[in-house]
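Before I ask anything, let me first share the structure, which is written out below as structure tokens.
Complex shown without one protein chain; remaining protein chains in place.
Labels run A, B and C following the written order; every chain starts at residue 1.
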Amino acid sequence: MSEDKTPKLDELEKGPWPSFVTEIKRAGKKKASANDLLKQLELSYTDGVTHWKHGGVVGVRGYGCGTIGRYSDSPDKFPNVAAFHTFRVNHPSGWFYTTKALRQICDIWEKYGSGLTNFHGSTGDIILLGAPTENLQPCFDALTGEAGFDLGGAASDLRTPSCCVGAARCEFACIDTTDLCNDLTQTFQDYIHRPHWGYKFKIKISGCPNDCIASIGRSDMPIIGTWRDALRIDQDAVREYVDSGLDIVSEVVSQCPTEALEWDAKGKKLNLKPEECVRCMYCLSRMPKAIRPGLDKGATIMIGGKAPLVRGPRLGWVLVPFMKMEPPYTELKDLLEKIWDWWDENGKTRERVSELIERLGIQEFLKAMDLPPLPEMVAEPRTNAFIF
Amino acid sequence: MSEDKTPKLDELEKGPWPSFVTEIKRAGKKKASANDLLKQLELSYTDGVTHWKHGGVVGVRGYGCGTIGRYSDSPDKFPNVAAFHTFRVNHPSGWFYTTKALRQICDIWEKYGSGLTNFHGSTGDIILLGAPTENLQPCFDALTGEAGFDLGGAASDLRTPSCCVGAARCEFACIDTTDLCNDLTQTFQDYIHRPHWGYKFKIKISGCPNDCIASIGRSDMPIIGTWRDALRIDQDAVREYVDSGLDIVSEVVSQCPTEALEWDAKGKKLNLKPEECVRCMYCLSRMPKAIRPGLDKGATIMIGGKAPLVRGPRLGWVLVPFMKMEPPYTELKDLLEKIWDWWDENGKTRERVSELIERLGIQEFLKAMDLPPLPEMVAEPRTNAFIF
Amino acid sequence: MATDIGPPDYRTMLPEIIKKNYGQWKYHEILKPGFLKHVAENGDAVYTIRAGSPRLLSVDKVRDICDVADKYCDGHLRFTSRHNVEFLLADESKLEALAKEINEKLGFPIGGTGTCLSNIVHTQGWIHCHTPATDASGIVKALMDELYDYFVSEKLPAKMRISLACCGNMCAAIHCSDISVVGVHTAPPTKIDDKNFSTWCEVPTTLASCPTGAIRRYPEAKSVRIDEEKCMYCGNCYTVCPALPIASKETDGIAIFVGGKVSSNRTSPKLSKLAIPFIPNNPPRWPEVVSAVKNIVEVYAKNARKGERMGDWIERITWPTFFKLTGIPFTMKHIDNFTGALTTYNRSAHIKF
Partner (left out) sequence: MATDIGPPDYRTMLPEIIKKNYGQWKYHEILKPGFLKHVAENGDAVYTIRAGSPRLLSVDKVRDICDVADKYCDGHLRFTSRHNVEFLLADESKLEALAKEINEKLGFPIGGTGTCLSNIVHTQGWIHCHTPATDASGIVKALMDELYDYFVSEKLPAKMRISLACCGNMCAAIHCSDISVVGVHTAPPTKIDDKNFSTWCEVPTTLASCPTGAIRRYPEAKSVRIDEEKCMYCGNCYTVCPALPIASKETDGIAIFVGGKVSSNRTSPKLSKLAIPFIPNNPPRWPEVVSAVKNIVEVYAKNARKGERMGDWIERITWPTFFKLTGIPFTMKHIDNFTGALTTYNRSAHIKF
């Protein structure tokens, strides 16, 4: 393989899906680092292993987090990615942008970095992919200066909170996800930018149980909009669905997981047993024109989602079944601080909050939180007689 | 409380359910030990604790198991139960008796013991409740001699196998439970009577998945009758049920857990998708006159049921989905010996086979058993990527 | 002296009608509570009357039972896997007379079939065991007195199995019953008998017996000590070492679990789940335990659908609703904290308000 050819990666320019290789090549026209990235990647495609060295601590003044240090293991071959560090730039809540803002970021990144980005990283940050060490500070200064952006989380800190589109474009939003996300992000800037704990903590906010931000799987604290009163049914709109061919019994009523719905075929009325409804969003999602959340809205606060390493896969579970969610979100913030204090005091290095709860026992945790035990917290009570 | 009065226990002679206190009193008319038992029990009812001392090793010649040693902690007060040991007498499979056999046991027990029994202990033995040490051997001799009974299991041995009534009085029996139980009991006499392993091993046999012997919860090896071909439907009998008022759709068809049934209302025919049926016994139990197991019968061999101590409650799980079950049951016996060898070689003291499997990993166990991994063994595949 | 002869061959114990139709049964009917009719391929029928027994029987009572079996059943009978007595006969005409004698002469109720409540499988308790946290027979008697009607008539939505074990060893494996009543200790075994420790016990096996690692060496007294924070009162150490008594009047009592089953009928077997963590012992009739169980039975009977076992019903209505309907308070103790506990939490946004 000649040094400049990338036959393997070229294969990935074929096919209908837009190609990341094309993107790297395009950046490579302007930036030598993008070109070296391409070549190093081609080598990985040949060797079957990464050519990045382990870790590396880099940063910007005053911050302990927000960058990921990265060095090539073959700096001689690929001098322009010898140091190739990443910025995690905190996105605006809901990932809405003006083109002006995006262009500013592009200009800065073309100047200081590789010209390659991820929109977005899987935590939600704008990933600016690869800059040499000496460019980090000036690039940061430009970002926080002219562009008005700031860094997101990395390392043992509060990670960039994210949320679904919510009230901005969704009829199901039971809480103002974007406002809450923005408020928490601003309130806890210090926790995002400097390592405070033994490990990371993630917050994700969905406007309803559809969980379009995948919070249950991906965050230590999933916050999920819900309602306490009965869902609202517009019977005229129901009849419209039925008249235009919806088999309401087989497609909606019989699918309700708790048999909370009943179709009065005679009266052409969809009846709800509100006390049976578990807010699963099924009927609402199926008939958005006819069924809406109730009016007494708030959020279910959950705890403990995370990736599988190293004690197995985790999903978040119910901690507070219902909390009103209005600015300045004091109750929520107090709870967060309480959780962080307890975790910080008791947790080991690299121990996520759910792992700590598992180690010390949920009882210990609930007591420290001053939260009452509730049947809503469990799928089922204990099956062992080891009650202590 | 005067020494001879039992006001607390007397309360338990009231009410419609037959009273064990009445039984003890009745035995007490003939046997001083039964009387002392009553008095010691009254004391427990006052003190709120047992008055039996811990353990005590007793036995009969040539056996290491089959008796439970028991000494009073207040022999001065209750001299006639100072030593009050139990026999576990192996029942005939299916718990069928002639009155002659029962009367023989009664006569022997009136002679040597307290005259009190349990029909039966929860493993299935006849429990002869309480004899002094010196009577154990003569009592045993009488049992094995004139009466033709023998002891069951206790301690770290094979416990008395038991089975449901099966072919003797049940139309659902897919295997000859009583014969199999009897055969195993006779074949493994040595394992029942002498401790061979680090802990106990239990076998229970049900003729079908209704599991009337509760094998899944109570035995290291649950053996459950099943069939491989399609269940047999007598359409005339189906129509009889329907004609006499059974709502076959709501009460049967829609209850089938795998939607294997279909009611052809026009043709008045109950159709089966045999490949969907999981042999749950529901439709058969609901319509015994119309639906019967198939003809290619055998058993599902399971492994690992036991009580919760100390690693939490256990249920048995599928080890061999289908095994033909005909005398002399060689395949089953070979498997048992293989399991016991592996368990004996690898197990710690007081470690049941499922605890050992958990500790060493199911893979290790299946390999040692030369059994192939099958999807029928799991409710779901692993959720972690820790594949080793 | 004969050894290893094994039990008598069951074939020698079978009634004629059973021998003749062995393996040939075609279907059954429940004629009324406690009365079964099994019909063979050839049209033969065997009738069974099921009678409730206290399990603990004097030999004289066994003889009474034999008398009845001699009179009506050609000298044969059987017991069930739940300790009931079954009288089998071919002659339908004798059924009522037999039933009358069972009731009157033996004092045994007839029932326990179909959707009747059956007998309570139970254990030794203070009658014969060294580790109990409660008695067995006494509570069973008190419960069955109160639930008598459910045994003699079909008043339940489905089969209901109540079981009782007097300590966490859970003889009878009651961890998968519709209702399980379990004796529990709620304090650690701190009254250590240092004097006898080294005679009765070995340090390594004692340490190894503890699932939570709560026992540590205590060389000063050639004995051990318990870390009370870690102890979960399981009593396993006492089974292994008599110098660690754990029973105590003040702290022993009853826990109640619900919603288990072993049958694979329709739904898979289920473990029972904690309903009531602790009720102090109150002999001789444990009124608090009796009314707690009765309440659960009644709420279930009133609310479950036909054919729905306790656990199936609760899964349908959800656990919060179970606690609401029964009025049982939900406490910290209900939330699992044993190995794998996290998978028992509500990992969804499904909530009823």
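Following the convention adopted for this analysis, a contact is a pair of C-beta atoms (placed from the backbone, for glycine too) under 8 Å apart; a residue touches a chain by one contact, two chains touch by 3 or more.
These numbers were taken from a predicted model, which means no experiment stands behind them.
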(message) From the list A:83, A:116, A:277 or A:387, pick the residue that touches the absent chain.
(response) A:116
(message) Please identify which residue in A:173, A:353 or A:387 touches the non-displayed chain.
(response) A:173
(message) If the hidden chain were put back, which residues of chain C would touch it?
(response) 264, 268-269, 339-340, 343, 347-350
(request) Spell out, residue by residue, where the missing chain touches chain B. (result) 209, 211, 216, 224, 226-229, 257-259, 275-280, 300, 302, 304, 314-318, 321-322, 354, 358, 361-363, 366-367, 373-388
(message) By the contact criterion defined above, which parts of chain A meet the unshown chain? Give residue numbers in ascending order.
(response) 8-9, 11-12, 14-21, 23-24, 26-27, 30, 34, 37, 41, 44-45, 47-55, 61-63, 68, 70, 84, 86, 89-103, 105-107, 109-110, 115-120, 122, 124, 129-130, 141, 144-145, 148-150, 152, 162, 164-165, 167-171, 173, 176, 178, 181-182, 185-186, 189-190, 193, 209-218, 224, 251, 255, 257, 279-282, 285-286, 288-289, 292, 305-313, 315, 348-350, 379
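As a working rule, only the chains that are shown with their structure count from here on.
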(request) Calculate how many whole Å lie between the centre of chain A and the centre of chain B, each centre taken as the average of the chain's C-alpha atoms. (result) 52
(request) Could you give the separation in Å between the centres of chain A and chain C, each centre being the mean of its C-alpha atoms? (result) 49
(request) Find every residue in chain B that makes contact with two or more other chains and list them. (result) 308, 312-313
(message) Multi-chain contacts only, two chains or more: what residues does chain C have there?
(response) 168, 170, 175, 211, 234, 271, 338
